[in-house]
Structures are given as C-alpha cells and as structure tokens.
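Removed: one protein chain of the complex. Kept in place: all other protein chains.
Showing subunit A:
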Amino acid sequence: MQRQPVLSVRGLTKTFGPVRANDAVSFDVGAGELVCLFGENGAGKSTLSACLAGLHSPDGGEIVLNGEPVRFSTAADAIVAGIALVHQHFLLVDDFTVLENIVLGHERGLFVNYRAAEKKLRALCRRYGISVRPDARVGDLTVGERQWVELLKALYHEAAVLILDEPTATLDLQESRKLFRIIDELKTAGVALVLISHSLAEVMRSDRVVVLRQGRVVGERATSETTPQELTRLMIGREVERKHRGSSRPGRPCLDVEHVTIRRPGGAPILDDISFSVAEGEIFGLAGVAGNGQKPLMEAIAGVLPFSSGRVLIDGELLADLDVHGIQKLGVGHIPEDRLSEGLVGDFSIAENIALGSHRDVFADGHFLNRGAIRVAAAVAIADYQIAAPSAETRARALSGGNAQRVVLARELAAASRVLLANQPTRGLDVGVIEYIHDRLIEKRAAGCAVVLASSELEDLLNLSDRIGVMFQGRLMGIVDARSTSIEEIGLMMAGQKREAA
C-alpha cells in the first residue's frame, strides 16, 4: 500500500499562444523522495516548475498538495502553502543583504523582526554547512554564493516541497557535492524534492525520473531500474532522418581554438579549456543543451567576449590583439543567437543594418558615410537574400523573423570569407526559411569557409555537420563524426557523459 504523495500533479496543461508548453502532465512526489524532471530544452520543465511555484497559472489540470487541490495566484501563495522554487535564474535584489532578500515578500505587520530572522538564518547555515554572511550585500556575492542564498530562501520558509531548477549550473564540483549532501538531509527530514536537470550524473542520484518531451510526460522510471541510455532514448524519443547534405572535402585547418577558458569568480567556469580545430570547407557542429557554453564560445571567437586564457588562431594568425572589428576584417562572420537584440538595430533601416560594422571602412568615404555604396549594398542584399520588404529604408523592427534573419545573413555571410560562426541561425523560423539558411551554410562550406554551427536541433546538426563537438557545462565532452555517430551517443554527451574511448 502506498502512502499519500505530498505533491500530486494531475493533467496539468499550460499553453502560450499556440504552444503547449505543458500538455496534461501528471506525476507524484512523496515525502522524502527526490523526483527528477528530465528533458531537452523546451520540453516544458521550467514551465512546469513555474506553475507549481505560482509564477504561472495553469490552463488546465490541478495541483494537489497533501490531498488538497491548491491554486496559487502569486509565488507568495505557493510559499505559504509550502512549495518553494530555487530558481535557475536568481530572483534576488542585488542591493539588499542576504537576510533582507530572504525575508523579502514575507514581512508581516509594520516591522520586520530582523533579529529573530537572522538567528533563524544563522541556525540554518550552521545546520547545512552553508557559509554565507547574512549581512553581505547580494550584489557582492559570487554566482555560486547566490545559488546558496536562493536555496536558503527556500529552506527558511520550511517548504514541504522543494523544487530545484538546474541548481548545479553555476556551482563547481565541490559545491555540487555539498548540495547533494543537503538534498540527502532534506530527504531524511521528509521534504518532497523535485530536481530539474539535464545532467545524467545528477539524474541518476534521484529516486524516480519523469522524462518530458515537447510538454508531455513520455516516461517515468524508478532510477534503480533504468539506465542513462534508456533515459536518453526517451528524452530524444525519435528516429532521426539521416540525409547528409552534399559532400564536403575539408581542406587545411583554418580556425584553431586552443584551451580557451573563461573563468568566473566563485563559480564554475563559463568555458573550461575548449580546444578544437575547423578546416576550410568544413561545418563543425556544436551540440548541447542551451546555456552550456555554446554562446560564450562563439562570442569569444568573434572577439565580443574576452576570455581568461587560451588562444584562437585563424589561418595561423593569432587573434589576441584584435577587437571585434579587427577579427571581422580577417574574414569572420558571426550570426549571433538573438537576431533582434544582438544582430540588428531594430530602429535602423535594412540599409543601415547592412552597413553596421563596416560603416568606418567599406561604407565610408573620407569623413562621411558613403550613402551610395550603402544603397547599392542594401539593394544587392535584398535581391540576393530575397528579403521581403517595401524598401531598403524599412526599419528592421518591421520585418518578420525570417526576413530579419536574412538581413543578418546578408551582412555576416559577406564578411565571412574565412570563418562563419552561426549560433542558432534557424531558431524560431519557419521551414522554408530554415531550408534557405541551410542551403546558404552549405554554399559557404563549398566556398571553402570554416563554419561553426551551434543548434539545438540535433537533426540539423547531424545532417549539416562534418564533425560535432558536444558541450556540457562549459566543457567540450567530445568530438564525433557526424556520419558515424548516433543520436543517443550525442544525447549522452549532452547530459554530461564523457565519450568512451573507442
């Protein structure tokens, strides 16, 4: 006979416009149990936790807490009811102290009894071995320490259900171990725990795993009765259509990334000793769950983000002393992840966006902008890249996502004579545009460019890339041949399993 679960989710559904982020999700968590929600990006894990913590209101289904259906309209309601969420993105006030952050939103009456609160907080810190000063200003803390403050916030309110959303993403190895020791203590104390993770090492420490894919629960396993391979298969859950695009003949090495590292004070490094080389005429795919270092890696190569150590060479030339502009002049194009905030100036016209970055050389004539040259370049771009817009003077903000991305492509592919860095170039676009962008990437490869392509679409990576590097928590877990690898192998590496030596 089973005891009544502490938290029980019944058919929970949450839609954002046409997107069903959670579709009839059901699962239970018992007292002293650690349940892991496992899935790819966009599988619905974070939406689910936000619904449980009162940050979103579900469109359907119910949340049952200790046998009682509950409904939260604010996060404070959820905390009062006993559900606390430790956020992946910290929700802390930088200018408040640790203590103030912890009591924030739970003050009762006119005055806050800081003395009592501080006593309780110190007791918590002692009990769980967390060393954070209650009077430290949160803005002065390292990312790792902030993660502990988030956790203390949840512990302080003595939650019956604790949801941890990717808690180890910012912790180094030692601190991660400490976190799991605390989790074990909480289990003993009878707290029901929900862990959101895409790291298999963490998943395997749970009692039960609920696998989500595209908003639905696709499998539930007792952790002791499953294997990482099975979980990965469930997470990816589909046979991939393999149709490798065209034949490539990689030439001599063009882009060399050597031991690139970006450290961050008091936390796990953002990039940890990344080395790889891309040949001309080759597409190098970067796979990984979003937020595992693909974006900083691209930006480090492009010169946008400074790195702590390591070096990058193009055709044997060291990029150390070059800024973004200098690197672009060497023939590097960079399609940033977010086209509207990073790629384009929304209030600039198409023509101005085409000129951006080359406005001091290619499109300048003495002290003035060469408006004739800009006009011509814009007209050529609009024709070449089939940009649907009334004129070259149309503001980028007025364009559809696909057309906006074509503007970025036009500018960056023109710059990329040697290296093209494409970070999620097809995200959020419709099928026609995706096909078009893929064709253009293959054209670049055929023209002898070294292409680095990061994508969350594994199929695209497998079909376009020659080799694929898999990133996990800022590290390159391994590099595989796109033709001979299996999607399961990549999936395991994305979840933190090192590639076994062949």
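As a working rule, contacts are C-beta pairs under 8 Å (C-beta built on N, C-alpha and C of every residue); 3 or more make two chains touch, one makes a residue touch a chain; residues count from 1.
Here is the rule we go by: contacts and distances are computed from a predicted model.
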Looking at UniProt, which of "Glycine--tRNA ligase alpha subunit", "Xanthine dehydrogenase YagT iron-sulfur-binding subunit", "Hsp70 family protein" or "ABC transporter permease" names the chain that isn't shown? "ABC transporter permease"
Given A:Q4, A:S57 or A:T142, the one touching the chain that is not displayed: A:S57
Among A:D172, A:E258 or A:E342, which one is in touch with the chain left out? A:E342
Among the options A:L104, A:V218 or A:L369, the absent chain makes contact with A:L369
Residue of A:L91, A:L356, A:A414 or A:I479 in touch with the missing chain, whole complex considered: A:L356
Identify the residues of subunit A touching the omitted chain, counting contacts across the whole complex. 57, 59, 71, 302-304, 323-328, 334, 336, 341-348, 352, 355-357, 359-360, 364, 367-369, 371, 395, 397-398
